[in-house]
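After the structure tokens below, expect a handful of questions from me.
Note that this complex is displayed minus one protein chain, with the remaining chains in position.
Think of it as A, B and C in the order they're written, each chain with its own count starting at 1.
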Amino acid sequence: MPVYSEKVMDHFMNPRNVGEIENPDGVGEVGNPVCGDMMTFYVKVKDNRLEDVKFRTFGCGAAIAVSSMVSEMAKGKTLEKAMKITPRSVADKLEGLPKQKFHCSNLGAQALNKAIKDYLSKKKGGGKK
Amino acid sequence: MPVYSEKVMDHFMNPRNVGEIENPDGVGEVGNPVCGDMMTFYVKVKDNRLEDVKFRTFGCGAAIAVSSMVSEMAKGKTLEKAMKITPRSVADKLEGLPKQKFHCSNLGAQALNKAIKDYLSKKKGGGKK
Amino acid sequence: MRKVYLDNAATTPLLSEVREAMMPYLGDIFGNPSSLHDWGDGAREAMDRARTQVAQLISADPDEIIFTGSGTESNNFAVKGLALAQQAKGKHVVVSAIEHFSVLHSARTLEKLGFEVSEVPVDKHGVVDPDNVLRQIRKDTILVSIMHANGEVGTIEPIPEIARITRERKIPFHTDAVATAGITPVNVAELGVDALSLAGNQFYGPKGVGALWIRKGVRIMPLLDGGIQEEGRRAGTENVPAIVGLGKAAELAKTHMTDRIKQLTPLRDHLLKELPGRIEHVVVTGHPQHRLPGHASFCVEFIEGESILMLLNSKGIAVSSGSACTSRALKASHVLIAMGLSHEIAQGSILFTLGIDNTNEDIDYVLETMPPIVDRLRQMSPLYAKFSKTVKGGK
Partner (left out) sequence: MRKVYLDNAATTPLLSEVREAMMPYLGDIFGNPSSLHDWGDGAREAMDRARTQVAQLISADPDEIIFTGSGTESNNFAVKGLALAQQAKGKHVVVSAIEHFSVLHSARTLEKLGFEVSEVPVDKHGVVDPDNVLRQIRKDTILVSIMHANGEVGTIEPIPEIARITRERKIPFHTDAVATAGITPVNVAELGVDALSLAGNQFYGPKGVGALWIRKGVRIMPLLDGGIQEEGRRAGTENVPAIVGLGKAAELAKTHMTDRIKQLTPLRDHLLKELPGRIEHVVVTGHPQHRLPGHASFCVEFIEGESILMLLNSKGIAVSSGSACTSRALKASHVLIAMGLSHEIAQGSILFTLGIDNTNEDIDYVLETMPPIVDRLRQMSPLYAKFSKTVKGGK
């Protein structure tokens, strides 16, 4: 068994949704270079759905593949469904991750969540204004 | 380097002077099966010389080779010269012994010595009689 | 001159299939298994395969296999590593009196670190009585290590019965299966142990590689600290070719075990039965039935083992006079002494360990060659001379 599954390699070599959304509806940043991985997720929301998801990631092969997979899984989903994306489901979709790399899938789900929450809190704030 | 020198192998494979002297002038026995080696030397003395030397040995290859070598070195020597045979000189004549086997050359010289001393003490005793 | 190798307990020849399996890893597939690039992949895959092969030999889970550099390392790792990992619970270790020195001396090192060690005696056949193990167990016992079979006398120990005792008390139980794994059936679940040592060069695999099986959940302290190889339990660049060879040898051992046992047992029995018939005052050592399939060991009275060995060697026959690693030490075997033999008799130890290359003719050659050798040495022996004078003279 190689270190990474074919799926991980595919998402690492050809990551989906890399980049930044201009005027995003929400942004979520997690991790830092000390722990070795850092991800920023950008979301665009329309009709309670993730119309667009983009990310930037500093990190290992798994971190990049996880980011790509999370973005792909999230895109088009309702906010509720997107928030239910778990580290386990990301890892499963990637056909497994090495034990030491599992924390990357935590980070990916977290970053997406954070971006959605950012949108929700902004909306709330905006509604109040 | 093999464990034993060619000389040791020669004396082990073709030991000289194995056996017992009937009515020996002196007998020396050293060692015991607990320590792994046991030697009995028999000497026949004539005109202060070792006319005949024989031995029996229970022990490893080195013990047998040492016994054989000691017997060969001693035979024909004056008692004084025979008593000067040292463990070192035996080991040297055998072109060396492995470190762990050096005690065998001690035993060989000791057994010969003991046999000569046995002869000397008997002579003394006999003289007194 | 006929050449007969009967020292398979010291080490076995490498099977050509095993050598072939190793060759790519001495060639193009030279990468470090820890490397993340393609060069590492081949090495890593090979190790995973070998891990499965070794696991299957002993009916274990591949994740529970840790590769080591020898049977000795496996034993040091197990005894020291298990004891040190449990020392908060107690500092008492139980071993048998006939363990290999890699277990006994590891236990002695533990004593220097403040542990207490109890030795379980054996009977005259070298068998450990489980009740005697039970007697040594205390509240603070945190490790029991009893070998599966003894390499010097071939006796197979009642491991499942001992395991019943340790399991009930939740005491980790290690068995040194270096003499059995790959040779007789070894099934970790049936044995009931928590850790098990094995070595490649005992069953036609390479030197320089062994394994420790350790049951999931049992804690162990590394012997080799450093990198994160083997899940952090055994650091150091892995010996990939040897590990591949161990795996292949394990696979072949599993496939051919029954046949090999069928081949060796009658040869062994022939030797065990015939030799004492041809030479007076020869004692069979070890258990008459519960013994390794290719293992025939004796003590020849009145003479010493090394000199028998050397004269047999001069006739093309390779045997041992004890375990190989003590062959140049001088003292009588602690195994034979523990079995109650006198030093005098124990010094005459000689052991024939048969391998898959041996034939009936080999055994006949031994039976024919050995009596004159014994005779010749006895003629030199002061002990035999005394015996002849007293006993024979008295007849």
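Definition applied: a residue touches a chain if its C-beta (ideal position, glycine included) is under 8 Å from a C-beta of that chain, and two chains touch if they have at least 3 such contacts.
Everything numeric in this text was worked out from a predicted model, so none of it was measured.
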{"item": "Residue, one of C:P13, C:G90, C:P276 or C:G340, that touches the chain absent here", "value": "C:P13"}
{"item": "Given C:A50, C:L143, C:A242 or C:A338, the one touching the chain that is not displayed", "value": "C:A242"}
{"item": "Touch residues of chain C, complete complex, unshown partner", "value": "5, 7, 10-14, 19, 22, 26-27, 30-32, 34-40, 69-73, 75-76, 100-102, 105-106, 108-109, 113, 199, 201, 206-209, 221, 223-229, 235-242, 306, 309-310, 312-313, 317-321, 323-329"}
{"item": "Missing-partner contacts on chain A, residue numbers", "value": "3, 12-13, 15, 18-20, 29, 33-40, 56-61, 63-64, 98, 100, 103"}
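Please note the rule applied: only the chains that are shown with their structure count from here on.
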{"item": "Between chain B and chain C, centroid-to-centroid distance (C-alpha), Å", "value": "39"}
{"item": "Chain A and chain B: spacing of chain centres that average the CA atoms, whole Å", "value": "88"}
{"item": "For chain A paired with chain C, centre-to-centre distance based on mean C-alpha positions, whole Å", "value": "55"}
{"item": "Residue numbers of chain A (touch at least two other chains)", "value": "none"}
{"item": "Per-residue multi-chain contacts in chain C, two or more chains", "value": "none"}
